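Starting off with a structure, shown below.
Only one protein chain is missing; all other protein chains are in place.
In order of appearance the chains are A and B, and numbering begins at 1 in each one.
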Amino acid sequence: MHENIFDHYEKKDKSSLIPLLQDVQAIYGYLPEDALQEISDYVGLPLSRVYGVATFYNQFRLTPLGKNVVRICRGTACHVKNSANILYSVETELGIQAGQTTRDKLFTIETVACIGACSIAPVININEEYYGRVTTKEIPKIIKKYRSEVQKETASGKVTEGVK
Amino acid sequence: MVELTINNIKVKAEEGMTILDAAKSVGIAVPTLCHLKDLIPSGACRICSVEVEGQRGLIPSCAYPIYEGMVVETNSPRVRVARKTIVELLIENHPQDCLICVRNGNCELQDLSEKYSIREHRYKGEHKDHAVDISSASLERDPAKCILCGRCVRVCGEIQKVGAIDFINRGFTSIVSTPYNKGLNVSDCILCGQCILVCPTASLREKSSLKTVSDALNHRKKYTIAQIAPAVRATLGEEFNMPLGTDVTGKLVTGLRRLGFKRVFDTNFAADLTIMEEAHELIKRITTGGTLPMFTSCCPGWVKYLEQNYGDLLENLSTCKSPHEMEGALLKSYFAKKMGIDPKDVFVVSIMPCTVKKYESARPELNVESLTEVDAVLTTRELVRFFNIAGIEFADLGESEFDNPLGESTGAAAIFGTSGGVMEAALRTAYYQLTNTHLENVDFEQVRGLQDIKESTISINGLDLNIAVVNGIGNAAQILDEVREGKSKYHFVEVMACPGGCINGGGQPIHQKIDKVIERMKALYEIDKKMLLRRSYENESIKKLYAEFLGEPGSHVSHEILHTHYIDRRKTRKIVNPK
Partner (left out) sequence: MKSFLEIKYNIENHTPVNPKEDFIAKCTNPKLNPGQENEVEQFNKELRYEINDVPVIFIGMDTSALASGAGKVKAAFEKELKEKNIEAKIVATGGIGFGTLEPFVDIKLPGEDRVVYSQINEKDVPKLVESVLIKKEVFTKKVFATYGKGTDTLPNINETPFFKPQLRVVLENCGIIKPESIDEYIAWGGFKAIDKALRLLTPAEVVNEILKSGLRGRGGGGFPAGKKWDLALKQKSEIKYLVCNADEGDPGAFMDRSVLESDPYKLVEGMMIGAYAIGASYGYIYCRAEYPLAIERLQKTIDKCKEYGLLGKNILNSGFNFELKIKKGAGAFVCGEETALLASIEGKRGMPKPRPPYPSIAGLWGKPTVINNVETLANISSIINRGSDWFSSIGTEKSKGTKVFALSGKITNSGLVEVPMGITLEEVVFNIGGGIPDNKKFKAVQIGGPSGGCLPESVIKTQVDYESLKGVGAMMGSGGFVVMDEDTCMVDIAKFFLTFIQSESCGKCVPCREGTKRMLEIIERIPKSYKGTTNKLDELQRFKGIIYLNRLSNVIRDTSLCGLGQSAPNPVLSGLQYFKDEYEEHLYERKCRAGVCKDLLTYSIDNTICSGCGVCVRKCSTEAIIGEKGQAHYIIQDKCIKCGMCFEACRFDAVSVN
């Protein structure tokens, strides 16, 4: 289905480590352990180096994401407009902390340093959708929307696993 | 030459020198933590900060080159406060358990704390909490004690080129760890212990076997035997404030007897034996078209490295066991029989400069009739602790001789402890085995010293023997890749995992004295030089052993107990290409 990602990179080229990790994550949604080992062999770096890089950057994750990723902007503009409380209500609503995924694998909460939509702060972003000037009161409604979408999908027989 | 001022002292120093070295040249000490000689400075710890006129912040002296007219202040109040604060910050995130720490009294952080008179906990807060990794047979990894200076990471990655550990995570949650924080036993680690030698604290340390040994010594039925590796005698004195390179063989034997060992033998005996077998194997491979080059096999770190990374080249490894394993094998067969002791009651303790030997002694394929050949391995450092517990004033001990017959050795065995030594010893004997004449000048200067790879061609009886000595596992890959590609010209390759050989092994005394490797090396060559017999085949006890028990080198009996086999331990890599 996918073309072989390694074809784009030269073997033993150490500078392709980060692009390779990004490509693998783009496919799997996270970095599977076996993939790290394979990348390590391909770029000719010890696994520890690869793992060290994977754990250094915010972008990389070692566990699968939930179906819906709720990103709460924690930029300065959002902060002064109370995004801490927005985060708190999303956390209470979903019963998990930022960085965690719900047990049903439906939601992951992430915080981002700045989405760059400061004019409509505070902003949250779920999957592709942005919600600007959100208030804590709206949070349950927004979350519910995604919950019910999933329920609809399950009802219609669509698979509801985490992100591939 | 550049002229600069340090603490109002005019200093002339060579261009390109760092402030740190320039200061040292006029007797000004600047503390360091992350600094490692010969490596590009990382500038991580900031403890070496100094004030340089015209610079906004403080400057890390280990990383900053001097320039003409530079004005440096290494002892201003600003510098002192900075250094003190750095030490305070490190201590605050470090377990406060100095009293029960294995590095108590030999800890760089503790020293700095004393040096900067840290007398209170100024900045209280969260500190990291990690479990100790005790998974490997040789090393313990205690991330809680780690101050993230990165010296182990650099030694493992840049010098040894093993890369078993690296910095993981970021910021305050950074640790030095293995991938997925798994045990060292399943990592790429070869257990060489070079990381221990550079660790400023006890974050990396050997797994102690003191209890096992002490239990055995107190056991009524156990017949405890100690054997001492060639390199230990040249280093142990350092722990008792003797000058670098003091040969303490005689005191060691006395000390071990005082500890209660029934017999004290010399691994050097087995080293001579190894040479007999290995030289024979080499000649056989050359003359019968066997796999070449042949690799030496006495360094278990090297063997582990080969098994893990070049499992396809195991045929090249000499099948000879390492000397202390040979000694152990003989003790539990030849010696036990001779003495009429049940081999099960023989308890062999190897005193080794090495941490991998602990792992090696537990390798099941080394068992003889389901008995391990060596029951416990103590590193040089552990033995020192044992002496201290036992109240033995080592420096004041008299000298005594090894027990016989497994205590006699030649000069060739003594140099096993240094890089190039096995090669030199083997050449001395191979010459005889090929020509039946004694080699006049036994000193092979070309394989001595600290170069990364020492190579030479030795002509023996018209046979041009291409040899290479790899000093430190970090230099092995290049030769191995050539062998793998079938391009290697060598017949015989010696590899020692630790730079400098066993004298710089992972079990040796810890201190950062610069000349330690060279001085220890000199000591071993000195022992060799003083010996009457300097060729392994001249060892009378060896001759007797072959006559009485083994027959001849490479005989069936030798193969049974002195040779072994290896296992391809390369990780099977699943290919996870996308569907």
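By our rule, contacts are C-beta pairs under 8 Å (C-beta built on N, C-alpha and C of every residue); 3 or more make two chains touch, one makes a residue touch a chain.
The model shown is predicted, which means the values in this text are computed figures rather than measured ones.
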{"item": "Chains shown that the absent chain touches, full complex", "value": "A, B"}
{"item": "Options B:L4, B:I118, B:L148 or B:L197, residue touching the unrepresented chain", "value": "B:L148"}
{"item": "Touching the absent chain when the full complex is considered, from B:L4, B:C45, B:A234 or B:I503", "value": "B:C45"}
{"item": "Of A:N68, A:S89 or A:T108, the one touching the omitted chain in the full complex", "value": "A:S89"}
{"item": "Contact partner of the left-out chain, one of B:F167, B:Y223 or B:Y431", "value": "B:F167"}
{"item": "Touch list for chain A against the chain that is not drawn", "value": "14-19, 21-22, 43, 45, 49, 52-53, 56-60, 74-77, 79-81, 85, 88-89, 92, 112-121, 123, 125, 130, 132, 135-137"}
{"item": "Positions on chain B where the hidden chain makes contact", "value": "41-47, 49, 57-58, 60, 63-65, 78, 81-82, 85-86, 89-90, 92-93, 122-126, 147-148, 150, 167, 169-174"}
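Here is the rule we go by: only the chains that are shown with their structure count from here on.
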{"item": "Complex contact set, residues of chain A against chain B", "value": "1-2, 4-6, 27, 32-38, 41, 45-52, 55-56"}
{"item": "Of chain B, residues touching chain A in the complex", "value": "157, 162-170, 177-180, 187-188, 571, 573-579"}
